[in-house]
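For this depiction, one protein chain was excluded, whereas all remaining protein chains were kept in their positions.
We just call them A, B and C in the order they show up, numbering each chain from 1.
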Amino acid sequence: MTTNDSAGPAGRETANARDTTRLEAFSDGVFAIAITLLIIEIRPPHLADGEGSPELLQALLALWPAYLGYLISFLTIGIMWINHHHIFGFIARTDPWLVALNTLFLLCVAFIPFPTAVLAEYLGHPGQQVAALAYGGWFTVTAIAYNLLWRYPTYRRRLIAPDVPQASLDEVHRRFNFGPVIYLVATLLALFNPVLSLGVQLVLAIVYLIPYRGGGRAPEPA
Amino acid sequence: MTTNDSAGPAGRETANARDTTRLEAFSDGVFAIAITLLIIEIRPPHLADGEGSPELLQALLALWPAYLGYLISFLTIGIMWINHHHIFGFIARTDPWLVALNTLFLLCVAFIPFPTAVLAEYLGHPGQQVAALAYGGWFTVTAIAYNLLWRYPTYRRRLIAPDVPQASLDEVHRRFNFGPVIYLVATLLALFNPVLSLGVQLVLAIVYLIPYRGGGRAPEPA
Amino acid sequence: MTTNDSAGPAGRETANARDTTRLEAFSDGVFAIAITLLIIEIRPPHLADGEGSPELLQALLALWPAYLGYLISFLTIGIMWINHHHIFGFIARTDPWLVALNTLFLLCVAFIPFPTAVLAEYLGHPGQQVAALAYGGWFTVTAIAYNLLWRYPTYRRRLIAPDVPQASLDEVHRRFNFGPVIYLVATLLALFNPVLSLGVQLVLAIVYLIPYRGGGRAPEPA
Partner (left out) sequence: MTTNDSAGPAGRETANARDTTRLEAFSDGVFAIAITLLIIEIRPPHLADGEGSPELLQALLALWPAYLGYLISFLTIGIMWINHHHIFGFIARTDPWLVALNTLFLLCVAFIPFPTAVLAEYLGHPGQQVAALAYGGWFTVTAIAYNLLWRYPTYRRRLIAPDVPQASLDEVHRRFNFGPVIYLVATLLALFNPVLSLGVQLVLAIVYLIPYRGGGRAPEPA
């Protein structure tokens, strides 16, 4: 981040480059805050009078849906951050539409703590089906927003640096095409079994986080 | 951000440039945190004994004022961030008054989650009129603080880089003049219809976010 | 922030410079988060059945202690951030003690939302005296921690860049000497009148924020 005293034609070019940097830095901030805020939705359990360590242990273990939600949401936001970093490596400059689409995408990411909190409260209790559908459904929406953010700058290589090989873009295209579909399928599983739906999402997050093929980055859904 | 070992006259110049950078980075941090904190004001609904998925679905839908408040506040803070970025591109250096006015403006931005939470709780319920007036009123106050932040460095081009064309400043002047007026009008609408007032603010936020005229940035109220 | 591949003697120098940068960036993050977290201590008021807009208006106005606490704490943390920026402009490199003292100081800053929340709940109610004493007392403690953070690098110019004029340091010395004393006096006023004590702290914050003498920075207590 450098301050640019010039606003002439050359300055505009620099300003554009700076746009990308500051856009990435702002996005990183939102990612970092959303991922760290997840924890404040998990509240310490309360004991009744006369209860002690055994009951506290049981109450802490009974919070497993909250831990599971934290784990899946943390990994998923983490993967989204990694991908955001990855795709902005291809983008040479910003324009107002890219900024608008990025804002829309961040709106989705920053919302994630809410369905996570709903899931933590209802998984394993009556209402868990709707909680799991809302949780997976929101990730599906977020994956669609992520696709828009990726499609716009790559359409006719609108904002892509000239020396980025088309093959690199196509590889990301293929991965991003799968994202909303995979999330939708995982979400619909909740109609039959909410815990299974969550389990699939956890496995997906772990699979996407773990690299494969000698240093290459694993495909990610969104 | 570079560490500056020199504090001599030349060092002062560099320090001033660094001021802008660190001021922008600090402001970005406050923007990013305020925008992401909005979500923690939305709490999961609670069900009574014997209630399940249908009631949870209904309870989640009944939170629409919270979602609407989140949407408007997120977009509005996002637009303010974009504009902040934009106007600091014209500012060549800081001085203590600019820092003070920026602090005042950030104080307004960081306060936004509170009227948003009030709105989320009262829209659609008794008290919604005051909630909507407080919500819109605070954006009006924030728009005024934003105008002060913009008027000070541009007055007689006090802190403006020499090569910034006056036309660029005048264009922002025109837009910023409208900000407090538009917000005030939208706020006063709440006297007649609180939901309409919110609807207008949502439309404004979307209009300001969506770019127009081939890559140009849309006019923004604040 | 640049990644430094070298860890030899020359690399150490660079690493030290980078230390200052990353220490400042981390501190900025804590400042920005602490200042923005203040708002979540203010909760929307709750109405009884049958109450509406007039009662909500009254309930919002009755939260004035919360607004006052937000205002004072925001301005004070803002001033501390400005000063932190200012004094690190003189510091050429870090060492482990500086990092430790900076951590201790940030611990004090990050704690501020708690006494602010206590003040918001008790000012104007029974217990307000202890709340005001705790509030002012914590700022006194923070001012002392800030003095330690400033005294250590300046003692015999231990970590100060060679070309910083001694007069610049002496000026900060004079200001920092006053800090804990002023806060202590303002705190003890709460023994007689808690609201007066808060009023003095608000005036102090405004005085310190407003620049004076043609572009110079106002003296700050801590």
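Methods note: contacts are C-beta pairs under 8 Å (C-beta built on N, C-alpha and C of every residue); 3 or more make two chains touch, one makes a residue touch a chain.
Predicted, not measured: the structure shown is a model, and the values here were computed from it.
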Displayed chains that the missing one touches are A, C
Can you work out which residue in C:L107, C:V181 or C:V203 touches the chain that's missing from view? C:L107
Given C:Q129, C:S168 or C:N193, the residue that touches the chain left out of view is C:Q129
Residue ranges of chain C at the interface with the undisplayed chain: 1-8, 11, 15, 18-19, 22, 25-26, 29-30, 33-34, 37, 40-41, 95-97, 99-100, 103, 106-107, 110-111, 113-114, 117-118, 120-122, 126-131, 134
So that we can see where the missing chain sits, which residues of chain A does it touch? 1, 17-18, 20-21, 24-25, 28-29, 31-33, 35-40, 42-44, 47, 50-57, 60, 70-71, 74-75, 78, 81-82, 85, 89-90, 92, 161, 163-165, 168, 209-211, 215-218
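As a convention for this text, only the chains that are shown with their structure count from here on.
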Moving step by step between touching chains, how few steps can get you from chain A to chain C? 2
What rotation angle takes the CA atoms of chain B onto those of chain C? Round to the nearest 5 degrees. 90
Return the distance between the CA-based centres of chain A and chain C, expressed in whole Å. 34
Euclidean distance of C-alpha centroids - chain A vs chain B, Å: 24
Residues in chain A with touches to at least two other chains are numbered none
